[in-house]
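This report refers to the structure that appears directly beneath it.
Removed from the display is one protein chain of the complex; every other protein chain stays in position.
A and B label the chains in the order they appear, each numbered from 1.
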Amino acid sequence: MLETPANLLATLPPNTLQIAGTWVAALLTLATLSYVFGGNPAFRLAEHLLVGIAAGYAAALAWNQMLWPRLQLLVAEPATYWYYGVFFVLGLLLLCRGSKSVSVLGNLPLGVLFGTGAALALGGGLTGTFIPQIRASVLSVNPADYGEGSLGWAYVIDPIIVVAGTIAALTAFHFGARTDGRLRALWRGLVRAVGGVGRGLITICFGALFASAALSFFAILNSRLVFLLRDWLKLLYTGRP
Amino acid sequence: MKKILPMAAAILCGLFVLTDFFVPHPSIGAVAAVLVEGATILAAFALFLGVVNLLSVHGRRVAREARGRGLGVVLIASLLATLAIGVALPGSAALNWVFDYVYYPLQATMAALLAFFVVSAAYRAFRVRTAQAAIMLVSSLLVIATQLPFGQAISPYLPIARDWILTVPVTAGMRGIVLGTALGTMATALRILLTVDRPYV
Partner (left out) sequence: MIVCAACNHRNPSDALVCEACGGSLEHFVYRACPSCGALNPAENVFCHRCFDDLVPGSAETIVEASDIPVESFVPSEPSVTDREEAVREAAAPTVGERPTSDLTLEADAEVATTAEVVSEETEPGPLAEPQQLVGEPIERLEAAPSEPEAPMQPSELIPEAEEDVLEGLEGLVPIAAAATQAHAFALPVPPSVSETEQHDAELFHSIASERGPLRDAARVVIPRRARLLSRRGRALLYLLVLLAALTPVFTGDRTSLLLRPRDSVTSLARDIQSLPTGSAVLISFDYGPAYAGEVDPLALAVGRHLAASQVRVVAMSTDPGGVGLAEHLYRTIAGEMPDYRYGESYAILGYLPGPEAGLRTLCTSLGKAFKVDYVQRRTLSELPVMKDLTSVQDFDQVIVFADDSRSVRSWIEQVQSQCNFSLHALVTAAIEPMLLPYQQSGQLSTLIAAAHSAGEYEKASGMEEPSLHWTDAYGAFCLVLLVTAIATNVAYLRTRARQRSHGQ
């Protein structure tokens, strides 16, 4: 159906589409950047266009990569790929979630999705994060392991900070609880003190994250300016794209 | 029945997939592989559910002639056009054109805007009102200064300082956060598997 317009486009002089595309991209870039001056119709248009295209693009990929090839296999060899049929039926039931009257039918596929997802999160979290990270936190704090004399003491500081810092940061996640008694009050005080150190450490992390995020956004801004100056206005040479 | 069936499905699927992590048995592995592949198929359907929902929400807006009707039309038209090109001509020059000259610049510029806002946010965040704010200010400035691409030319100690900040205090703090988050995620996953939480019903 769309082959004909595609062929038509192919007959255009070379670079026509590229030049037109660059202009479209530049105008959309400017429309989006206009948000710096506050919300405006051009920005809202760009915003809606983006959402539509992003959704359409993702759905097209999901169809082409996931659903259509498996549907073909199911039709070609139903005895081998029968389980695709089961998941396609579940998928259709999932779509029922879109309608109020039949939304209950979507519970079953959601159950499969949540059950599998939860197991992956639990198994993966345990084997890929929790155990390896705990293991990596077990560092020697014996100066002798890092060198002789004062050298060992100098080098042992870093592992001590890492181990103590990890514990302190974890303690910062403690959940408040009302407790009575001196011993409990003492414990609560200790947890609060260590948690305070942890919160300080987490604040350092936030600082680092903030700086890094700023750097990221700035790099992206640079790339848009390079596009406008080099690719659109041809004012700049910055080597190969 | 409408609750029991999804619950049973969640428990069964979860059990097989979880067992596969710890018991390397070919039969369990085969079942788990089918379930995991099935989950990716369902994820693709969930994406379509989202598209259907998006269309219905904006379709209603257009039909009701509510404010922003024109924008709704733009959204629906761009969605359907991209979907049609993507499905009919996958990997084609037309789809690449839409990606390169519309999707890419729009989304990239949306993110580029944050460069302005992040500085505006810094104006608030860098105000030293508390000890915590002071720590954050110092840490931010240290990290950004030591991240300079030509840092080594200014001082050979800058990259060393950067490495130390990132590999010692930040790693320690981040590990605490990572472990805390992992514990939270695992606890929630466990609650779903034990059907204490049933977000699917």
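As a convention for this text, a residue touches a chain if its C-beta (ideal position, glycine included) is under 8 Å from a C-beta of that chain, and two chains touch if they have at least 3 such contacts.
Being a predicted model, the structure only gives us computed values, none of them experimental.
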Per the touch definition above, residue among A:Leu17, A:Leu90 or A:Ala214 touching the missing chain: A:Ala214
Sites on subunit B contacted by the missing partner chain, in the whole complex: 21, 29, 33, 36-37, 39-40, 42-44, 46-51, 53-54, 57-58, 67-68, 71, 75, 90-91, 96, 99-100, 103-108, 110-130, 132-133, 136-137, 140-141, 144-145, 147-150, 152-153, 159, 166-167, 170-171, 174-175, 177-178, 180-181, 183-185, 187-189, 191-192, 196-199, 201
Hidden partner interface residues of subunit A, rising order: 35-36, 39, 44, 47-48, 50-52, 54-55, 57-59, 61-62, 64-66, 69-70, 73, 97-100, 103, 106, 110, 113-114, 116-118, 120-121, 124-125, 127-129, 132-133, 135-136, 162, 173, 175-180, 202-203, 205-206, 208-226, 229, 236, 238-241
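Just so we're on the same page, only the chains that are shown with their structure count from here on.
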Between subunit B and subunit A, distance of the C-alpha-averaged centres to the nearest whole Å: 3
Residue ranges of subunit A touching subunit B (in the complex, touch as defined): 1-3, 5-6, 9-10, 17, 20-22, 24-26, 28-29, 32-33, 35-36, 44-64, 66-67, 70, 83-84, 86-88, 90-92, 94-95, 97-98, 104, 107-127, 129-130, 133-134, 136-137, 158, 161-170, 172-173, 198-208, 210-215, 217-218, 220-221, 223-224, 227
